[in-house]
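Of the protein chains in this complex, all but one are displayed in their positions.
After this line comes subunit A, so read on.
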Amino acid sequence: MSCCAPGAEMALEVANAASAVPSSDEIKLASRALGGDSHQTDLSVPAVHCGGCIQAIEAALAKLQNVESARVNLSTKRVSVRWHGDEVPALFATLDRLGYEAHLFDSEIQEKDKTLSELIRAVAVAGFAAGNIMLLSVSVWSGAEGATRDLFHWISALIAIPALAFAGGIYFRSAANALRHGRMNMDVPIAVGVSLAYAMSLYETINHGEHAYFDASVSLLFFLLIGRTLDHVMRERARTAVNGLSRLAARGSVVLRDDGTREYVPVAELMPGMRLLIAAGERIPVDGDIISGNSDLDCSIVSGESAPKAVGAGARVQAGTLNLTGPLTMQATAAAKDSFLAEMVRLMEAAEGGRSRYRRIADRVSSLYAPVVHLAAFATFLGWMAVSGDWHRAVTIAIAVLIITCPCALGLAVPIVQVVAARRLFEAGVMVKDGSAMERLAAIDTAVFDKTGTLTLGRPKLVNASAIDPGMLAIAADMAAHSRHPFSKAIAAYGGSSGQPKPLSVREEPGFGIEAVAGGDIWRLGRRGWAGWKGRTGGEGKYGGYGGTVLSRNGSIVACFAFEDAPRSDAMAAIQQLKTAGVSVDMLSGDTEKACSEVADTLGIENFVPALLPSGKVEWIEALTRADHKVLMVGDGLNDTPALRAAHVSIAPATAADIGRKAADFVFLRESLLAVPLAIEVSRKAGRLIRQNIAIAIVYNAFAVPIAILGHVTPLIAAIAMSASSLIVIANAMRLQAAVKTLPEVVQTRRRADTVEVVHP
């Protein structure tokens, strides 16, 4: 398809079976203006994977007219193209010719990750300071005395200032924020410990004291920041991979003005009453009524119905459905903000459930831990005051208690395990968007699945191929290759080398089927009533079935096709694994009872509820939650989105609707449904390791605190104890990497191909 004047070639597009490519207006809308008439367009190209790809893409794009530069980013699998002028270069056609599937990337999500660069800078500064202070401290521990020791302490104090200001700032802000809201998190004891340690060390330095804890306070920050940065990097990688998926909602639409002119208008500016032209392969942008044209609509992502719906003039269409076969003219009846999609977003916001009530393990632990530690330090101070009456000594020992209990290991215990677990899942094609998601997933006891697009692929599959005369099947496949209707695609999959003459001319009748003329015969593939126009003659009885799709020769039916929505690969195995893991499995669907019971029977699901509205799904999940179940929702459609949000934790496939992918905690990129039990297994293992790590940290404190209270802690002992506990916690977390190696092979293979399999549904 060429990339100019979308309206002009709509009639031609029908015959084109390629998937829809964004129109030039849409590209322009999604690009960023760079001043002058330059624009930058960001494309996500999931299939880029080597130096050859970089070279091929950059060379080909740079040759296009108007393109100033093209640069591939291999890590994020993105291409950013700078171009100038009014005419949009044929970016998609070029990439398509090279064999790369590309999709537009929204420039607004492309904003630079400020948090990450702040974290990395903080790690660098803290690392520099910790290294230098540690060197000076080593000389103090090995016996530097008098003026030399004072000098070293002073230099350490100076180096520590930027580290505290820059790296510590992250913790101080977070702690202050938590306290302002009357909550307690892990950063509060860290901030208190670090700043008190610094203040006391400074006091000691001024008074020519022996013990200064500059090294402890800075290296503590350094260790904790490493954990925090790794955690952030992991989640960012997952989020980037999800953002790079193709966008399923329409960005805009061609509006037919009263004076006959055509104009491309962004979705937000579409008003009720406007007449819109929807080409085949485009999504309906807003709710409306069809004025003219016949076509089939794929509603699977909106309502969960698996079979395409034939529509004609007068039919009502919902925003988000995909126009499959013919161009349509429709009249908008609602603006985008009142359309079905927006309705889902509102339901979703109202359903804000499990996740906002959930408090992370680390926060729950620290709300118990911090008061105990601070009280212990205070009691130590009072005790030493009572025993020795030495004000200075009592304060020094109390602060040593705070430093030794400062939750270095505790602060690392949770993020390190989650980083290792998220990495493990990332390699298996499961993106974790939120650290707390894994904690929540480990607790679930009920899994609720959507049917269409989740348990099934949302793509029909021919089920009676073996019963059809191979010659007829080959003819049908040849004809079907000319259409993008899901049934046609299913039939075309059986095409191959056939001895039959190729159909001479093929014509698609949107909403009805395909007609071909070959060897003087008229072949029709499509609806029974249309293709078999000679009524009940011919072999209807012989070829059996009441299926709606038939192949006819000169009006007599010669073959009948039956379709079924194919279950996702490994769906049965995945459900079996879930049941073994003690999770009960339910299915909620917007589809008919008959379609649901078929799928439920094949997959062995006992409980299912058909014909549910989006709000019905939410109510169902809320009812389960009230009955004290922790619910996992797995779904892909727009209609599942509120339910995804209402559930305790949620998983969506990569083919899900945009807002569904945004709402879900996990997104799996590969076709296999085994990703769901895998995610649960890894999360549960991670949960166990987190508990072990917290236990280790508490045992460490049980030993260290008495020593500190008795006043035996020197800076050397503090440094050794803190590093040792951190190393033990990290080593324990690494066991997850080894423990999950015993997984099914399907998920293990194909690392490079992570996002390649993502296709338009």
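FYI, a residue touches a chain if its C-beta (ideal position, glycine included) is under 8 Å from a C-beta of that chain, and two chains touch if they have at least 3 such contacts; residues count from 1.
As a working rule, contacts and distances are computed from a predicted model.
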| item | value |
| --- | --- |
| Chain left out of the displayed complex - its UniProt protein name, from "Cbb3-type cytochrome oxidase assembly protein CcoS", "Sugar ABC transporter permease", "Carbamoyl phosphate synthase small chain" or "4Fe-4S binding protein" | "Cbb3-type cytochrome oxidase assembly protein CcoS" |
| Absent-chain contact - pick from A:Leu34, A:Leu74 or A:Leu375 | A:Leu74 |
| Of A:Ala33, A:Leu135 or A:Leu368, the residue in touch with the unshown chain | A:Leu135 |
| From A:Leu29, A:Ile54, A:Ala443 or A:Ala467, residue that would touch the chain that is not displayed | A:Ile54 |
| Given A:Ala47, A:Leu95, A:Val140 or A:Ile159, the one touching the chain that is not displayed | A:Ile159 |
| In subunit A, positions touching the absent partner | 50-51, 54-55, 72-76, 117, 120-121, 124-125, 128, 131-132, 135, 147-148, 151, 155, 159 |
